[in-house]
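For this view, one protein chain was removed and the others were kept in their places.
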Amino acid sequence: MKQRPSLDLSALPTFGHGPRSPTWWGTLGFMALEGMGFAIAAGAYLYLATLWPNWRLSAPQPNHWPGTIVTLLLIVSLVPNHILHGYAKRCAIGPVRIGMVVMSLLGVAPLVVRWFEFPALNIYWDTNAYGSMLWVLLGLHTTHLITDVGDTIVLTVLMFTRHGYSGRRFGDVGDNVFYWDFVVLTWIPIYLLIYWMPRLG
Amino acid sequence: MSSADLASERDLPPEREASVKGDIAPEHDGPRDTGMDDAGLHRWLTRTWRTPPGIIGALSSVDHKVIARRYLITAFVFLCLGGLNAVAMRIQLSGPQRGLIGPDLYNQLFTMHGVTMMFLFAVPIVQATGIYLVPLMVGTRNIAFPRLNAFSYWIYVSGGIFAWVSFALNMAPDVGWFAYVPLSGPEFAPGKRADVWAQMITYTEVSSLAVAVATIVTVFKQRAPGMSLDRIPLYVWAMLVTSFVVVFAMPAVMITSTFLILDRLVGTHIFNPAEGGDALLFQHLFWFFGHPEVYIIFLPATGMISAIIPVFARRPVFGHLGLVLSLIAVGFLSFGLWVHHMFATGLPKLGASFFTASSMMIAIPNGVQIFCWLATLWDGRPVIRTPLLFVFGFFFIFVIGGLTGVMLASVPLDLQVHDTYFVVAHFHYVLIGGSVFPLLGAAYFWFPKISGRMMSERLGRWHFWLAFIGFNAAFFPMHLVGLWGMPRRVYTYPAELGWGNINLFISAGAVVFFLSFVLFTFNLAHGALKGALAGDNPWDAGTLEWATSSPPPSYNFARIPIVTHGEPLWAEREALPVATGLRVDVRELLISTVAEAHPDIREKSATPSIWPLLAAIAVGGTFVYSIFTPWAVAWGAAPIAITLIGWFWPKGDPEDEE
Amino acid sequence: MTRVASMALATAGALLLQGCAGWQSALDPKGPAASELAWLIWFFTGLSALVWVLVMIALVVPLMMRSRAQAEPLAIDAGADGRKLRVVMTAVGLTALILVGLTLLSFFANRTLAAIGSDASLTIRVTGHQWWWEVRYEDATPSRILTTANEIHIPAGEPVRLLLTSTDVIHSFWIPSLSGKLDLIPGHMNVLDLKADKPGVYRGQCAEFCGAQHANMGTFIIAEPRAKFDAWWNDQLQPAAAPTADEAKAGEELFLKRPCVMCHRIGGTPAGGTVAPDLTHLASRQTLAAGTLTMSRGNLAAWIADPQGIKPGSHMPVVELSGDELNAVVAYLEGLK
Partner (left out) sequence: MRAAVAMLLFPILVLAACQREERDTRPQSALGSGEQPTPVTTLEPGGQRASASDNKAASFEANAFHMSEGKRLFGWFNCSGCHANGGGGMGPALMDEKWIYGSSMESIHATIRDGRPNGMPRFGDKIPDDQIWELAAFVRSLGGNAPSSAAPQRNDDMMVHPSENRLPDAATLGKSP
């Protein structure tokens, strides 16, 4: 088929931030499906909780303190996360490097406290369905936490190499910030379901 | 649309200014396609976009067409295997009290048939068609996230091999494709058979989800300039809606299968009613996925029909907007009717009636689609070629399936026909009529694009009539035998019930139907080797995939086309307006805005890489190992992490760095 | 044309080949619920057939028209499209109307079905097992509670209430000629009310896949006049008749000494197993092994000698018995009227 050039693209930029970039949409897509996974698991938990009048099934109350500390740490981490986002948008390599180190540390910290959350549930996964659901919800979120912290650390290392000095990498930092928001936001309802919902029954 | 107003709406992004300030490495520039002659452009683009030679090169390919071809062939192989399962079952059922196949093998056979057809054939093949066609139809050079796409294929094929090796080892799931607990649970399914089901589901869903995300982003961000929402071809719309349904439905089945394997492997009690769990929870979770699954298979087929009918009716499709809205409506409604698979479980009557109403409602958008297609055909005598024949077959069969679906939506009526051969007949009418017939039509329609050659029209007609007669002979009598009381999933039945003769008839029909696929295979091979050369646009169709050569070059389009109409090739008969200015020495493609498809960014597309294959091996190994011990997840984390880092770590290509 | 012919052939062929539908057929109703449902099935089928024929006519119309192949595809007659829009809108409106009608129809049918058992006089607890049915007749007097298996006697013309549950996997209770099906789910109790209009034997079988022997999990509803039913109940409450013939006596001894006693119960003997069907009045039943074999001396012997050949995977083990021993056990069981 004959062609008729009628548009010049040569002046277009080679990367973009946020919704302009396909990676951002990809991240959003994965958040949507993982968020759906969280929603389905939470739905299953609520289904069982409404099915049994004495939910918690005579198990002891979970100790909420480790969970509360994790929650606070995660919420606090949102502040540097968004400061980092600003630097990434401005492609400022120095502050971005520092920000990534800070975010790696702020990712590891809740992960350490998370270790103490499992025993604080005061029940094993194979004791009854209530215990199973607590472990499943906590485990599901922990998986996301671990993968995102791992991702953050790898990206931090990458930012300190010669590869870090490129627009594409700053886009990756932006997406990492975006995903961390997701990990923090999904935790809030799960935190309530795990630690506060059993106190109602 | 002229280049001037496109350019004026594009504002310079702040990033550019930052790069001027020297905060980021200055962009290397390379040769552009502007003003380049066709032969030179072809040489440059071929060198940049080709799949590297050699075995490693082939395994590293990220070309969406190469991946899609592999997907299509693999899915077709699984179709044949699933078909052989069906033939074996039909031979066993051809007479009462036949002793050819015992219950142990029979239960594995029908489970493998269902699992193969649903998870290894139907979903992958519709997604594979999308992987091939969507980038071509939206006028881009590769799918978004091409390495993820390659990874999906490897995951899918290893999941399929896993399932079928299990079958060869007498380890195939034998609990039905929806594997209800407690039958599939820890107490009643000894051994690893049910675990194979659970992990194989997780496997294939990972691959479907990744493809869905890639498809959505391709449609959102990689459309050719000017392809605003109202100019997106209906097939692409269908794939877009399907991908959204995948994104929201598949996590449910992954959660279900994960719950099941946790119950079986580490002793959780999620489905154990004695310790606070519930067996019906499994059904709710499964069908929350299971019903949309039907539409995941059906919606792409409607897209194919919307692509085929206008070409042979020689006019744009009637009611374009209505069809798009119907697609979206079906996508939404498909999430609201899962309970109609559970009417026989004794749910509260009022709730059940709500789901009757919602199940009936989904027939309305489907009706809109049917009527719009019919109206498109009313403009005059259409050109009857094999693809259109299969579309006619679709109307004939699918409308029956849809109407029996309305019957199943009625709570009281469903109590008589649920889990009988009536249901078997219904969903084969819906799935084969609604999806396989359009797929076969699509195969004849797009085969010239994929292979560069035409399939035989004469054999095609033979194939159609054989498939059509075989199908109806095999499945129509099943409605009756179901009403006469024959439940599904029985490996035999007593002679006194008088189902012998009709089952023999059904089995004969099934063999004819199977033979039609043998003929199809022959026609495919014959077409690929000896078919007449097709040329770019053998059907004189209007969408962008026909604007490039057949088969398309590795870079799809020498220059990115500009879209001025819903059927761009019909609107621009003299010369296709194209955009210039992309680099030819690196894999550069055009990113456009979501709604209006204004050109926005020249982005690099990923280069070939072996890492997706290695990552798939690591993930697959972890999945297989995890049916034996939960620690597999811990052990598998390291290789998965290593391969993923290897995948994403920049190798110094311009595509990675800029 | 071939399309229509093939369809007709398939349908006609199927109808001709059909031998004796009725024993287990939803289209041959013998009770109020099944009658209501059969009517509903025919109504839906008729309406669906009509809709389908209309769609097919609409599909065939363009084939009668003049070819438009040479015309420019984008040259569309706007007036014709406007007319089409009206046709399509009408068709969609009609579709919606039909669907609303059918929804209401099925809602009211559901109410009719729910009203059937409101005055049930008899409550029977049916428990699904892999792969047989435990049947327990509830009664206020404990001594009148009766446990049997696989065959459910009910008084004809009276509604009875079935309480359905399961102790292992999910089964589904379905007697097509009397009523729709309902699942037996561990941890849940479902209530199915049904009524047989006339005395007769109505076959059904498990309709939810439940493992290896799902295919051979039949059940019967035997509707009898009230007097006959009461007599049957009283008979069944009696302990098993003690054997008189020598061979049968030897059979009883073998039964109690060999593995049979581990699972089966026979009233009036020490055999008290509850994990397999109650055999107290085995010989009064019409079939063996949950509707798999008709009751006869030969089938009894075959079933005991090779249960795994007849129902592979069932929980009835192969017990090694000599020919004489087998004959003796069969003679004993045959006497359990």
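In this document, chain identifiers A, B and C correspond to the written order of the chains, with residue numbering beginning at 1 in each.
Here is the rule we go by: contacts are C-beta pairs under 8 Å (C-beta built on N, C-alpha and C of every residue); 3 or more make two chains touch, one makes a residue touch a chain.
Fair warning: this is a prediction, and the values are worked out from it, not measured in the lab.
Counting contacts over the entire complex, the absent chain touches A, B, C. The hidden chain makes contact, of the residues C:L47, C:C263 or C:A283, with C:C263. Considering the full assembly, B:E275 is the residue among B:D63, B:E205, B:E275 or B:E655 that touches the omitted chain.
Shown as candidates are C:P186, C:P243, C:G267 or C:G291; the residue that touches the absent chain is C:P186.
One of A:F30, A:W52 or A:Y124 touches the chain omitted from the figure, and that residue is A:Y124.
The set of subunit B residues touching the chain not shown comprises 104, 166, 169-171, 181-182, 185-188, 190-193, 263-267, 269, 271-275, 279, 628-629. Residues of subunit C that touch the chain left out of the display are 186, 212, 257-259, 261-263, 273, 275, 308-309, 312-315, 317-320. What subunit A contributes to its contact with the hidden chain is residues 60, 119, 122-124, 126-128, 131.
Basically, only the chains that are shown with their structure count from here on.
With centres defined as mean CA coordinates, subunit B is found 29 Å away from subunit A. Taking each chain's centre as the mean of its C-alpha atoms, subunit A lies 51 Å from subunit C. Annotation: 37 Å between the Cα-based centres of subunit B and subunit C.
Shared contact sites, meaning residues of subunit A that touch two or more other chains, are absent. In subunit C, no residue touches at least two other chains.
Partner subunit C is touched in their complex by these residues of subunit B: 102-104, 107, 175-176, 180, 182-183, 187-188, 273-274, 278-280, 310, 313-316, 318-319, 322, 344-346, 349, 352-353, 356-357, 360-361, 363-364, 367-368, 370-372, 374-375, 377-384, 392, 395-396, 399-400, 403-404, 406-407, 409-420, 465, 468-469, 472-473, 476-477, 480, 483-485, 487-494, 496-498, 500-502, 504-505, 509, 540, 542, 565, 567, 570-571.
On the subunit C side of its complex with subunit B, the touching residues are 2-3, 6-7, 9-11, 13-15, 17-21, 23-27, 34, 36-37, 40-41, 44-45, 48, 51-52, 55-56, 58-59, 61-69, 71, 73-74, 76-77, 80-81, 84-85, 87-88, 91-92, 95-96, 99-100, 102-103, 105-107, 109-110, 113-114, 130, 164, 168-170, 172, 174, 176-177, 179-183, 185-188, 190-191, 203-216, 218, 291-292, 312-313.
Listing the residues of subunit B that touch subunit A in their complex gives 2-3, 6-7, 10, 12-16, 18-19, 23-25, 27, 32, 34, 144-145, 148, 209, 212-214, 216-217, 220-222, 225, 247-248, 250-252, 254-255, 259, 262-263, 266-270, 272, 275-278, 281, 284-285, 288, 536-537, 547, 558-560, 562, 569, 574-582, 590-591, 593-594, 599-604, 641, 645, 648-650, 652, 656-658.
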